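Just below is one structure, and these are the notes that go with it.
A single protein chain has been omitted from the complex, and every remaining protein chain is retained in its original position.
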Amino acid sequence: MARLLGPDGRRVGLALLLLAACVLPFLLSSYRTFQLTSALTYAIALVGLNILTGWNGQISLGHGAFYAIGAYVAAILMDRFGVPYWATIPVAGFVCLGAGYLFGLPALRLEGLYLALATFALALATPQLLKWKHLEEWTGGVQGIVILKPDAPFGLPLDQDQWLYFFTLAITVLMFWLARNLLAGRIGRALVAIREQPTAAEAMGVDIAFYKSMTFGVSAMFTGVAGALGAIVIQFVAPDSFTLFLSITLLVGIVVGGLASLSGAIWGALFIQFIPNVADHISKAAPWAIYGLFLIACMYLMPTGVAGLLRAAAARLDRAPPGP
Amino acid sequence: MTAILEVSGLTAGYGASPVLHGLDFDVPVGGVATILGANGAGKTTTLRAVSGLIRAAGEVRFAGERIDRLAAEDVARRGIAHVPDGRGTFVQLSVEENLRLGAYVRRDPAGVARDFERVFDLFPVLKERRRQQAGTLSGGEQQMLAISRALMLRPRLMLMDEPSFGLAPLVVREIFRIMRMVNREEGVAILLVEQNASLALDLASRAFLLETGRLVVGGSAADLKADDAVRRSYLGY
Amino acid sequence: MEAFLHQVLSGLATGSIYAIVALALVMIYQATHLVNFAQGEMAMFSTYLAWTMLDAGFPYWLAFAGTVALSFVLGVAIERIVIRPVEKAPVLAVVIVFIGLLVILNSVAGWIYTYTIKSFPSPFPDRTILGGYVSAHELGVMAVTMGVLALLFLFFRFTPLGLAMRAAAQNPVSSRLVGIRVGWMLALGWGLAAAIGAVAGMLVAPIVFLDPNMMAGILLYGFAAALLGGIDNPAGAVVGGLAVGVLENLSGAYLVGTELKLTVALVLIVGVLLVRPSGLFGRVVVSRV
Partner (left out) sequence: MRIRTLALPLAAAALLAAQPAAAQKKYSPGATDTEIKVGNVNPYSGPASAYGAIGKAIGAYFAKVNDEGGINGRKINYITLDDGYSPPKAVEQTRRLVEQDQVLLVFQPLGTPSNTAIHKYMNAKKVPQLFVATGATKWGDPKRYPWTMGWQPNYQTEGRIYARYILENKPAAKIAVLYQNDDYGKDYLKGFKDGLGAKASMIVAEASYEVTDPTVDSQMVSLKASGADTFFNITTPKFAAQAIRKAYDIDWKPVQFLNNVSNSVGSVLTPAGLEKSVGLISSYYLKDPTDPQWVKDPAYLDWLAWMKKYNPDANLNDTFNVYGYTAAQTLVQVLKQCGDDLTRENVMRQAANLKKVALPMLLPGITIDTGPDDFYPIEQMQLMRFNGKTWDAFGQPIGG
């Protein structure tokens, strides 16, 4: 599509998309607005996981853990220290940056399946640690933490859901912009080189160890920011919100959306937000069976995800002879 | 002299970009044919198209039967042994297991046992190392193993892809000596792809010159040897 | 000291369950170089098939053999029908198909058989030995695990088909050139894995009871066990399974208490992998080019 429209067309398209995103909450019910807000938070988390898995080729089955850390940082800061909600977001990001970087250090020695196991372990350990009695004072143990939903500031004529939507949208735009700048240049090329040709990348002077662990950190930061937003949107954190299933859902999101693609994160987010509801609507008896069928069908029809399919379609359009 | 392999109009490639553009050539029964050409001319692709590893258009007949629509495993089952570039060793298996795999499609245990003895006679070093992991062999030994594995199939035609590649001259000479012996004594036809044109032309009776996916010269090996253009470009004198 | 011994014995008993599941994972890995996340649910489903046969009045061993055979066929069918279309897709796309398969099997089992636990009979006598800390069934599980391992060893080592399967997994192109039907070898690998999974399920069910979520936890331990032992080594998988069983029990009983025992066991496993990145008995490929 990019070539079809040219850089200007692309910019116009983005502007139109953003405009539509701004108008939507005034057309939809609060419930739908809330759903979109939650899809946006997923999109940020998916960008994070995609940086690690899509661009850098490190598979993580445990990103739910960073989502959880971000969510709990926000909840604890708001609940115990009275920190305003907007200030918790950067803190959650930085905490996860650190946590991800530290986890990335030992993970350097692990590849492929072994890394998958290590991250899988992280996903399993997270709810256990959140329930652990020595952390209960902070995490609220099995009961979790209930937090308050923010009102729109400066007397803006928005209800809580609309305000949270715009707040989340702004952060989403910011994070996508950040990711694009990060990935478009030298760093992005280095990440892909490490994924495709680690030996050659090293020979070219890419510091693989640093890049890999830093990628883990940055990826965790994105996911942590999403977790913090998620906590504020849902107004509640508990160990049961961050099970292994969340990590798997995030992985499903990036693959269905399209690996190593920013727009893929949006498609993936829409999938994991809405398809379970569709499945539930089709069958109460076995909703997961329907969901599974959706997953398999997606992989048959679009093995490279929605973004991959669109890219291929655009390429075909470009190649096709111009019409009369 | 009839041909065991007849190829006409062979067109093949990877993805959307064709590498070969309508090749016509043949290999006589019990004879040796060679395809010469520079790097990237399409020599390896030709062999892959013949053995069914990649899809190709055109007609390929083996002993009169059309094989161009067959999958690689079925081509092998008809008696064509392809010794691929890079030798295709099963590096984690033992030397003996590699040889057993060569005879995988055969159903005559007595004959297989005789062929074991035969390849061990041809390459005594393999007998010494029969229990060793094949990945630990030297390059020359792996090439010997690859040829032996092909022989275990009892082929009527062998497709050889650059058997001299990366080997010391002494080893190359030994390998070519054995190929000649196999061809002469057992009548196994050989289609040889080689960069070392003088070696190839010594072994072959027919030769073809491949340039960017097209056969530009074809005829008896002696004729090609005498061809000025071939001499300058490929034989270096 | 007595309690310690009992923890070890009980760990070995549970570990043999992980071991046999790990074996099934190793099977598919050897054939396809993928870890099948749906393996546990396939085993669970097979066990329900066995339960259905028993419920219909089949004698135990007939149901057992029937289930193993049927599971083999279903495994082959799943490979040919479900996995084949994504054969050339990126690895992660295949992983997503596994996840799809997992949720489908889990959900359909719940739908057909409901989530109420069912007891499943053991072929071994209802007795305990060694002071009651190991039941005859648990000992039987260990014996069967060893038996399956021995059969697999013989199959892969001494039969042409076994050799062909190993070859197909290692070097598909060369395998086709010697006439091996690589596609069918993959399907065969799935079939074997499904059959071993069925055995695992039928041995696990008498211990943990049959329900649609029966294998969820076990698969996770089996996965860890397979990697700990070396994912390409069936014997390693068995040792890994036993080690995980004992490790988990001891860390729960003596190290940190039961609240964090899974976490600690996993940290230890990952620690071992940091030191030995291809597992305790994983093959280090020696190769000269």
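Observations on the structure shown:
Every chain is named by a letter (A, B and C) in the order it is written, and numbering of its residues begins at 1.
We take it that a residue touches a chain if its C-beta (ideal position, glycine included) is under 8 Å from a C-beta of that chain, and two chains touch if they have at least 3 such contacts.
For clarity, every value in this text was computed on a predicted model and none was experimentally measured.
With respect to the full assembly, the chain omitted from this view is in touch with A, C. Across C:Gln30, C:Ser71, C:Ser135 or C:Asn233, the single residue that touches the chain missing here is C:Ser135. Although one chain is not drawn, the whole complex shows that of A:Gly54, A:Gly70 or A:Gly144 it is A:Gly144 that touches it. Not every partner is drawn; the one left out touches chain C at residues 2-3, 6-7, 10-11, 13-14, 17, 103, 107, 110, 114-119, 128, 131-133, 135, 204, 207-209, 211-213, 216-218, 220-221, 248-249, 252-253, 257-259, 262.
One chain of the complex is left out; on chain A, the residues touching it are 29-31, 34-35, 38, 124, 128, 131, 141-144, 146, 230, 234-236, 238-241, 243, 245-246, 276, 279-280, 283-285, 287-288, 291.
The working rule: only the chains that are shown with their structure count from here on.
If the chains shown are joined wherever they touch, the resulting network is a simple chain of contacts running from one end to the other without closing.
Centrality by C-alpha centroid: the chain sitting nearest the overall protein C-alpha mean is C.
Taking the mean of the C-alpha atoms as each chain's centre, chain A and chain B sit 52 Å apart.
Within the complex formed with chain C, the residues of chain B that make contact are 51, 53, 71-74, 76-77, 81-82, 84, 88-93, 97, 100-102, 104-105, 133, 135-139, 149, 153.
Partner chain C is touched in their complex by these residues of chain A: 53, 59, 106, 109-111, 113-114, 116-118, 120-121, 124-125, 128-129, 131-133, 248, 251-252, 254-256, 259, 285-289, 291-296, 298-300, 303-304. Chain C contributes residues 160, 163-164, 166-167, 170-171, 173-182, 283, 285-289 to its touches with chain B in the complex.
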